[in-house]
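Of the protein chains in this complex, one is absent; all others appear in place.
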Amino acid sequence: MIESDFITINVGPQHPSTHGGLHAETVLDGEHIVDVKVHLGYVHRSVEKIAESRTYTQFIPYNSRLDYLATHLPAMGYCQAVEKLLGVTVPERAEYIRVIMAELSRIASHMLFIGSLAIDIGATTGLIYCFRDRERIMDMFEMTSGQRLIASYMRIGGIAEDLPEEFYPAVKSFLDDLPYMLDEYNNLLTGNEILQARLKNTGILPADKAIAYGVSGPNLRASGIAYDIRKAEPYSIYERFDFDVPIGSKGDNWDRFLMRIREIEESAKIIRQALQDLPEGEIRAKVPRIIKPEKGAEVYHRIESSKGELGFYIVSDGSEKPYRLHVRAPSFINLGVLPLISRGGKLQDLIANIATLDPVLGEADR
Amino acid sequence: MNWPYIIFYVLAAVTIIAALGVVALPNIVHSALCLVLTFVGVAGIYFYLGADFIGLVQILAYAGAISVLIIFAIMLLLSREVSESNPSHGRGKWKAAIFAELFAFLIILSIYFTSWTHGIAPDWTDSIGKIAYMLMGDYVIAFEVAAVLLLGAVIGAIILARGEDKR
Amino acid sequence: MRGAETFFIDLARLIVTWLEKQGMSPLVADIVLLVIQFICIAAIVTVNIIILIWLERKISGFIQQRLGPNRLGPWGIFQTIADAIKLLTKEDIIPSQTDKIIFRTAPIVFIVISLMLYVVIPFGDGMAIVDLNMGVLYFISVGSLGTIALLMAGWGSNNKWSLLGAMRAVAQMISYEIPLAFSLLGVIMIAGSLKMSDIIAAQNNVWFVFLQPVAFITYFIAATAELNRGPFDMPEAEQELTAGAYTEYSGMRWALFFLAEYTNLFAVSAMAAVMFFGGWQGPWLPSWLWLPIKAYIIMLVFFWLKWTLPRIRMDHLMSFSWKVLIPVTLVNLVVTGCVLQFFK
Partner (left out) sequence: MYQELKERLLKNWDGKIEINEGKDFFEIITQSEILFTLMEFLKKEFGFNYLANLCGVDYGEKFTMVYHVCRIPENLKVCVKADIPRDNPEIDSLTCLWPAADFQEREVYDLMGIVFKGHPDLKRILLPEDFEGHPLRKDYKAV
């Protein structure tokens, strides 16, 4: 009997389907994956070190560059962490606007997920459709902050500026059109036989493994664990909104894909309620110009980002700069599960697995 | 010397040179590709002789499928040199030479002693219909038996190649 | 009207008689005519491909709600020509660790094989270059040689992605040749001939697509796989194998592969038109316009599929061929044979 050799190929860091500088060293037996090793650090910017030499306010824009696909979420998480450290209460209106922005970011990120998953498995057209719709969210970000991709709109104690007049009709028409957009995705992708064959029963992540590996966010919920920090430990004003936490059953790629489509609907629900209840008033709390939390104060604040549990651990030494700032990046920890779900699959499944884990390398490498 | 002869000699030359390449080239993939060329050359000679059906089947089955499978197997083994891929390479060189010479001698003898007579060229305008009637008429049992035999060989090969259930 | 119909045939006759008047023997004149025909085919193929590439980009743009090429010439029609010039003037890069001979010959082999397919295609009434007695068999067997070119490209590049792409190409093309040939057999059984002109003549009353719908569908699927087009574009698979067998190719060598793929695309579509849609037969227009029209309509479906569907997985692809397509085509053959026998 002739034994064939294994082939080791480097999927990335220069590869069209690795969502940035991800490097998966893959050992193949023909088309079968024997082993995968994840190498990171190709876009490491040492954000945590930079934080130690920036004041609390100066560090805000760096957050938007962590998860640049859902720009408001990390900024919101950071600002809330600092507010917790200071004990600042954010005005009602600012909280509502934050929630609207955060959920719009989540929708933008999930739309990009669907689009990039589509193109990763060869459906080029799906990408364009999702990007076309995501563009409208980008336009809304531009209206509010002047920036499309990496808006730094959040401030410690509130937000930078109030919503402009043209924002309301834009977000309303977007929400009205959203069901049609989702219909289009469902017609083009979800109902597609080939896509279902590619995603169903591939990259299975059982619930116990998902928890043990620290997987969070939609990837964890796809495995059937109803754990959403917005529900489990409501931050901001999330306890006021009525929304569901969709869960999957198997934790395969198909569940992870469906999770995103259903979360878009839930996010839209939250935005609708927030728009309805949006109060008038202040948009920023009175916060001293130079922020100096008390010495020895520390906080671990976590929010439900579009990728999972995004945590900020901040230690203060009483100066105007954080003594230590650690970002618990969901993409980084979710990637740890890639070898587990890819082993024994096919090379083409690996691409789908990377796409459905939805890593953002700016966040994973920091 | 007229046109048809030139065509024949060109085809023969291509076939023989390619066949020599199969055995002489050091790189195993090169020799496999030469094998394809040999098959195509032989197919050309079939065309030249008027056996167009056999010529096309030669291209379809040998050049298009069997040689490709050979190259496929070579690629899977991932070794470029003949000496690497064959552990018994170079062993028993002299014995091989003696037997090859004996064989060549036999062929020369048989060529020499055969009385080559030019037959009347058959009417080949509908060779395919005749082949069809023969396969499905007179020789149907032999044809079917061969088919069953091949099926058995394919199933056996698959079972052998799968080996132990690895995955 | 009559003049338009036989325009090319009259032209060919004129050339031959003129050559014979110059004192050439009929055989030499025929060979000269053949050379002219080959040059014409090469020219037609090139122009055709320029239009095809432009059309595919426009159609993909339409499907994806973009404009597509729109800068050079009206509706961007000269974009492909500009691209061709760019590709021609690019530096010819041959990576140092490649198998030089194989790397260089692979694109040439591929384009030559795909051009050879055009020899038997009847572009109009009596306008095949050679109306071979077994034209269909020729088409299938020469088409099967294309695999070797991809293998050579994949092996010669000395790149793991390319090797994987080549292995996929071989597995895919060998598996799909069988349903391709079997689905054409149904048509051949009804027509009772392997000759293209006979098959077209047999469709005088009714197109074979109505008599052999199953065969047409299986042919279409198998042809998509043979052409390496989406959703079966395994060997290239930009998103997985980073263009597979073509990874190391650039400039004109890469363009040759591209050209060969489109050449094949037209040949296979023309073949589908001949086998299932009555070939060059059609009212009003001259016959040499009908075949391209039918082929283009079939190609539009190929474009449509490619730009809509995701890529299928390799093992699904193989099991689809062996477990679905081949049994279906075999059953189709048996049913066709029984019906033919019954109505004889």
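We call the chains A, B and C, going by the order they appear; numbering starts again at 1 in every chain.
Keep in mind that, in the parts below, contacts are C-beta pairs under 8 Å (C-beta built on N, C-alpha and C of every residue); 3 or more make two chains touch, one makes a residue touch a chain.
This structure is a prediction, so every number in the text was calculated from the model and none was measured.
Chemist: Which of the displayed chains are touched by the chain that has been omitted?
Modeler: A
Chemist: Out of A:Leu22, A:Leu40, A:Met76 or A:Ile137, which residue would touch the omitted chain in the full complex?
Modeler: A:Leu40
Chemist: Quick one: say which of A:Lys172, A:Lys295 or A:Arg324 touches the chain that got left out.
Modeler: Checking each option in A:Lys172, A:Lys295 or A:Arg324, the one touching the absent chain turns out to be A:Arg324.
Chemist: Could you tell me which of A:Ile9, A:Val299 or A:Ile341 touches the chain that is not displayed?
Modeler: For the chain that is not drawn, the touching residue is A:Val299.
Chemist: I'm checking contacts with the chain that's been left out. Which of A:Asp183, A:Glu233 or A:Glu294 qualifies?
Modeler: The missing chain is touched by A:Glu233.
Chemist: In terms of residues, what is the contact footprint of the unshown chain on chain A?
Modeler: 40-41, 44, 46, 48-49, 84, 208, 211-216, 225-227, 232-233, 299-302, 309, 311, 313, 315, 323-324, 326, 328, 332-333, 335-336, 365-366
The rule we apply is simple: only the chains that are shown with their structure count from here on.
Chemist: Would you mind checking which chain's C-alpha centre is most distant from the centre of chain C?
Modeler: The chain lying farthest from chain C is A.
Chemist: Going by C-alpha centres, which chain would you call the most central?
Modeler: Answer by centroid distance: C.
Chemist: Using the average of all C-alpha atoms in each chain as its centre, how far is it in Å between chain B and chain C?
Modeler: 28
Chemist: Check each residue of chain C and list the ones that touch at least two other chains.
Modeler: 163, 167
Chemist: When you check chain B against every other chain, which residues touch at least two of them?
Modeler: 76
Chemist: Name, in rising order, each residue of chain B that touches chain C in their complex.
Modeler: Interface residues on chain B, with respect to chain C: 3, 27, 29-30, 33, 36, 40, 52-53, 56-57, 59-60, 63-65, 67-69, 71-72, 75-76, 125-126, 128.
Chemist: Spell out the part of chain C that touches chain B in their complex, as residue ranges.
Modeler: These residues of chain C touch chain B: 27, 99, 101-102, 132-134, 137-138, 140-142, 144-145, 147-148, 151-152, 154-155, 163, 166-167, 170-171, 174, 177, 194.
Chemist: Within the complex, which stretch of chain C touches chain A?
Modeler: Interface residues on chain C, with respect to chain A: 60, 63-66, 160-161, 163-164, 167-168, 230-231, 233, 237-240, 242, 307-316.
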